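Yeah, one chain of the complex is gone here, protein chain that is, but the others are all in their spots.
Entry: chain A
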């Protein structure tokens, strides 16, 4: 398992290196740079005419005049060695300050959504497979269709209405104002949970519906295996039997699509965030990209891809742990 982990880890590092190059190139693609934009903002309407030399001065101030390769290594070196993601030009501060909170919010929403998705769909899927053909099973199937049919933003609006009614208006953001700058405490954690559940429920909704069906289908297949009957014939208690034998294999397609789920959550997050009044990374990414605020955009892109790559790594490790044949190369 150690060798397998190291191999995958090395793979992850290589992937991230390639991704960082791609991100950097993407940031370079839009015509012009922040120096042009800055000069335009600063002097437009003031009557001062801006010369090429002025812009060049700004450019060298911002360090944008160096060759691209050099700037790439400066950038990635700062990130890897110092955790410094560079300057956020438009905000006149560091990138870390600008995206820090929003990154944690995004990560918090992501993890809560994933946790919620799997904590519901796996046990319910197992239950539906065991009770296959019962009223409960049919009920769950109908729920699944509903879940898949209901658009995210609509659900968000409905939940927002009830959340406002029951919990008061203060539901956007990650913390209430009271806890915003308070040190960590049980109260602050609870405050966080109260804020995370709403976006998490909205984002998990369709995934839960979908994954219940996946789990139910694979679990039904696994339940019919001779090895399950054989284990039952040895007198293994039913609850332990279900978890140890069929469920361990049935969960495989869910674990192997963790990366897809992360991807999907990231792409659905902006619209949900817009409805719920959250400011998360996606919105900032768009703004930064339009502003040619390249290090902000780069940091966000890098962060989002890193999370996806990392979750794929986690999913690989989990798969190998669930099915030892994978790492044995069988």
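Of note:
By our rule, a residue touches a chain if its C-beta (ideal position, glycine included) is under 8 Å from a C-beta of that chain, and two chains touch if they have at least 3 such contacts; residues count from 1.
The criterion applied here is as follows: contacts and distances are computed from a predicted model.
Name of the non-displayed chain as stated in its UniProt record, restricted to "Neutral metalloproteinase", "1,2-phenylacetyl-CoA epoxidase subunit A", "ABC transporter ATP-binding protein" or "Sarcosine oxidase subunit delta": "ABC transporter ATP-binding protein". Considering the full assembly, A:226 is the residue among A:29, A:81 or A:226 that touches the omitted chain. Within the complete assembly, residues 225-227, 229-238, 244-245, 248-249, 322-325, 328, 330 of chain A touch the chain that is not shown.
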